[in-house]
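This is the structure, below, for whatever I ask next.
Take a look at subunit A:
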Amino acid sequence: MKSDSNLEKVLAAGHFAVTGELGPPRGANLQAIKDKAAHLKGMVDAVNVTDNQTAVVRMASWAVSLVLREMGMEPNYQMVCRDRNRLAMQSDILGAAALGINTMLCLSGDHPSFGDHPQAANVHDIDSIQQLQMVTTMRDQGRFMGGAEIDTPPRMFVGAAANPFGDPFELRVLRLGKKVAAGADFIQTQCIYNMERFAEYMRQAVDMGLTEKTKLLAGVTPLKSAGMARYMAKKVPGMDVPDEVVKRIADQPKEKQAEEGIKLLCEQIEQLREMPGVAGIHLMAIEWEHRVPEIVERAGLLPRPQV
Partner candidate 1 sequence: MSDFEPVVVVFACDYCAYTAADVAGRMNLSYPSGVRILRVPCTGKVEPLYIMQALQKGADGVLVAGCLVGDCHFKNGNLRAAARVKRVQTLLDDIGIDGQRVAMVNVSAGQGAKFAEIATEFSNKIGEMGPNPIKQGAKAAA
Partner candidate 2 sequence: MITAERKPMEEIFHSVEPYGKILLVGCNECVTVCHAGGRKEVAMLASALRMGRLKQGAPLTVDEMTLERQCDPEYAEELALVVDQYDAVCSMACGCGVQTVAERYQGLPVLPMVNTEFMGSSEKNGVWAERCAGCGNCVLGLTGGICPIARCSKRIFNGPCGGSSKGKCEISPDVDCAWQLIWDRLKQLGQTELYSQIMAPKDWRSARDGGPRRIVREDMAI
Partner candidate 3 sequence: MNQDNSQRTSNSVLVLGGGIAGIKASYDLAEAGRQVYLLEKKPALGGFLPLLDRQFPTNDCNICYLSPDADKAGGARTVQAMPLTKLVTLEGQAGEFNAKVLTSPRFIDVDRCNACGACLAACPQGAISFTPGLDTSSPTCLRYPQATPQAFAIDMSKCDRCGECIKVCAPEAIDLDQEEVEQSLEVGSVVLASGAEAWDPAPMEEWYGHTRFPDVLTNLEFEQLMSAAGPTGGKFQRPSDGRHPKRIGWIQCAGSRTTKEGGNSYCSSICCMISMKEAIWAMEHFEADLEATVFFMDMRPMGKDYELYYQRAKKELGVNFVRCRPHTVDYKEDTGDLRMSYVDDHGTMGEVDLDLVVLGTGFCAAGDAQEQAAALGIELSSYRFVKADEFAPVNTTRPGVYACGMALGPQDIPGSLTQASAAGCMASANLAAPRALRREDDLPKEQDFSGQEPRIGVFFVDWGRVVQEVVDPTAVEEAAAKLGGVVHVEKLELSYGQDGLSALEKAISEHQINRVVVAGYSPRTHGRIFAEAIRKAGLNRAYLEMANIREQDALVHHGDPVAATAKAITLVRTAVAGVRQAKPTPSLTLPFNPDAMVVGGGVAGMSAALGLAGQGGKVYLVERGRELGGLANELARTLDGRPVAPELAEMVQMVKANSNIEILTDTLVVDHKGQVGSFITGVQTGPGMFYRQINHGVTILATGARRYEPTEYLYGQDPKVMTQLEMEKLLASGEGGDALDTVVMIQCVGSRNDDNPTCGRICCRSAVKNALWIKEQKPDAQVFVLYRDMRMPFTSEDAYRQAREEGVLFVRYSPDAPPRVSKDGDTMEVIFKDHILDRELAVEPSALVLSTPQIAADEDTEELCEIFRLQQGPGGFLLEDHPKVKPIDTPAPGVFAAGSVLAPASLAEARTQGLAAAGRALTMVSQMSLVLDTPVAKVNGDRCAACLICVRTCPYGIPYINADGYSEIDPAQCLGCGVCAAECPAQAIQLPGYEDDRMLSRTEALLEGVL
């Protein structure tokens, strides 16, 4: 084992992993975190804690990760390249590791122009692939990026994100390969709605042997309404929502759209479980944490393995 990560253990044991997601509050409200987290406890193997998601200021992801740790949950500490240079990143990783955070995710981060501080400087000292390399070098070689030795290296189970639907499509698997080469232990993907295209992506990934070197968790998000479906389809860059998916939700009366969304999600999870190379799912129930138990239950993913 590279780390003490629960996620690592679940995956190593060959279970179909489930990870969830929690967005930190826009304030110093500890209780809000605990309330949200309570819905996820026992339902997922690890909880991603986002880092100033969509470039909007929120509580530090390492702090919220610690709260989850205290609650007996496994945080997946997200870190974006947008806000920190290599010094800050490495010091934060050391601190996180020292305080019991075992799992982390390396990301580029959304551009500040989307967020609440579009005036902010955009650091991007290194990119997410270089960040992955940095973490694995710290862990495996016990060295900082600058070359100096680390007294007690951080034992991090380190992952990266992948978007199977960004353009150009032909680069998507190649870039996944670069992330794997950089040392990604696991991969969490962007939300998947176009199952056909994702299956093609997986086929290529499996063919290249990538899924033997990393564990790939397919990202899923329940569609709460037709409005959300349309928004995801049209407004979110790099998102592929087929027309028939939008139509399926939109064809339902308003009050039944959420239910249809969950039904669709369960069907998708079913399909993903059958798909070669898929090691689990990453369930992003944005502002719908309270429905996670129901979803996980209905998808037949309970109980979560104890390893």
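Inclusion criterion for the candidates: all candidates are chains of the complex that A comes from, given by their letters.
Operating definition for what follows: a residue touches a chain if its C-beta (ideal position, glycine included) is under 8 Å from a C-beta of that chain, and two chains touch if they have at least 3 such contacts; residues count from 1.
As the structure is a computational prediction, the values presented were derived from the model and not from experiment.
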Identify which of the numbered candidates 1, 2 or 3 touches subunit A in this complex. 2
Touching residues (chain side subunit A, partner candidate 2) in the complex: 81-82, 86, 108-111, 113-114, 122, 124-130, 133-134, 145, 161-163, 166-168, 170-171, 174-175, 177-178, 181-182, 190, 237-238
